[in-house]
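Before I ask anything, here is the structure I am working with.
A single protein chain has been omitted from the complex, and every remaining protein chain is retained in its original position.
Each chain carries a letter (A and B) given by its place in the written order, and its residues are counted from 1.
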Amino acid sequence: MCLSIPARVVSLEGCMADVSAGGTIFKANLQMVENIKPGDFVLLHAGFAIQKISEEDAVETLRLLQEMSDAINDSD
Amino acid sequence: MIKKIVSLGHGSGGKQTRELIREVFAGNFGMSEPLTDSAILNIACERIAFTTDSYVVDPLFFPGGNIGKLAVCGTVNDLAVSGARPLYLSASFIIEEGFSLEDLEAVAVSMAEEAQKAGVKIVTGDTKVVEKGKCDGLFITTSGTGILPAGREYISTGIRIRPGDKLIINGPLGNHSIAVLGARNNLSFTTTVVSDCASLNNLIESLCDKCSEILFMRDLTRGGLAGVLNELVQITGTGILIDENRIPVDDPVRGACEMLGFDPLYLANEGKILIVAGSGTESEVLKILRSDPLGSISEVIGEIIPDARKRVIMNSVTGGKRIVDMPSGVQLPRIC
Partner (left out) sequence: MILTETHMKYIDEYRDRDLIMKLAGQIRRSASGNYTFMEVCGGHTAAIRRFGIPSLLPENIRLISGPGCPVCVTGTDFIDKAIRYSERSDVIIATFGDLLRVPGSESSLEKMKALGADIRIFFSGLAALETARLNPEKKVIFLGIGFETTAPGTALTVIKAAQDNLSNFFVLSAHKIMPPAMEAILKNGTALDGFICPGHVSVITGSSIFIFIPEKYGTGCVITGFEPVDILQAILMLINQVNRNDPSVEIQYKRAVTTEGNSLAQGFMDDVFEKCDATWRGFGLIRSSGLALKGRYERYNAEYEMPVKTQHRSENELCICGDILRGLKTPDECPLFNNICTPENPAGACMVSNEGACNTWFKYRFA
């Protein structure tokens, strides 16, 4: 259900943006997200950007995971 | 100026038909007068390979090619992967009334160019014009024939394949499918991806010439790599293990696949082949492939394994294993 992947905002025009998934450009409606600028990553679902990805939380999740797995490996 | 179009008159068998054939086709294909009912060919050999294929594509012109180029490459490749040296092609055209003559000429020109590149001759053909709405612009059928040199008979059947033999592809997957879908414009995406449509007979010839252990080849058209691998395990009665990390896919293709819910293993290619090479010969095969622009991103993607259940297994990017099953129906873009 609900296929959606992060895509990078390339350019904006009104409430529409071009977003890039690996270089392929999709049209994204931006009316459900705020304060979007080029370079941001949004989750695109069926032509609508439904969320801006939080870089801070993404980094934090990975940092915690790395710490956890490093700790495990140290204790092994 | 009024755009010149194909009319039913062009299919009537009269003067207009003769003009169409002479001006658009025979001229471009280098057919010599008088135009006869059959091409008479001199082929001195014991074994002849013979194949036929029909081509329909929407849109008719797409980044990297058009239906005509496709019709030449496809049939040339079908012959070449059997180990044969393609020589002669036929080309039949079913044309919708109202089709642009300029477009038809463009198709014929690119067929002539591709035939020249591949070193084959288009020696016979036919045209029919059907009423508006009875076909989608233009359909082409090409048949081809070529010489099968001695010692290559086993390639199309794969009977010499054994566990341990290596699986090689000559480049990234899915470019043709994504280029064509992008050109269709109804899925709200645009892409820089260009169809991989190309004749591979020269590449294949140098491979067969230099390597004695080319055990099987197949072009990865409809059904993609997944389709061919699943056919292969049925032929050989073995299993296959491939590694997802070794399978080249261009980023824009990958991006389109992730977004639309496609799997690149199932997408059609028009210039990609699977090669099974004897164990130990893979680096030699890679070297030859990579020295050609049509094989510069070649990779060993896996190997034949013993498996009575005849499964195609893939080590996914995660290291977890999954089965790659036979394609069923065309892939449809999905939202869930």
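The definition used in the following text is that contacts are C-beta pairs under 8 Å (C-beta built on N, C-alpha and C of every residue); 3 or more make two chains touch, one makes a residue touch a chain.
Remember, predicted model here, so these are calculated numbers, not experimental data.
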item	value
Those residues of chain B which, in the complete complex, touch the missing chain	186-189, 244-251, 254-255, 258, 260-261, 263-264, 299, 309, 311-312, 314-323, 325, 328-329, 332-336
Interface with the undisplayed chain - residues on chain A	1-6, 8, 21-23, 26-27, 29, 31-34, 41, 43, 45-48, 50-51, 53-55, 57-58, 60-62, 65-66, 68-69, 72-73
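The definition used in the following text is that only the chains that are shown with their structure count from here on.
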item	value
Between chain B and chain A, distance of the C-alpha-averaged centres to the nearest whole Å	37
Parts of chain A lying in touch with chain B, wherever the complex brings them together	1-3, 5, 7, 20-27, 44-47
Complex interface listing, chain B residues touching chain A	178, 182, 188-193, 251-256, 258-259, 261, 334-336
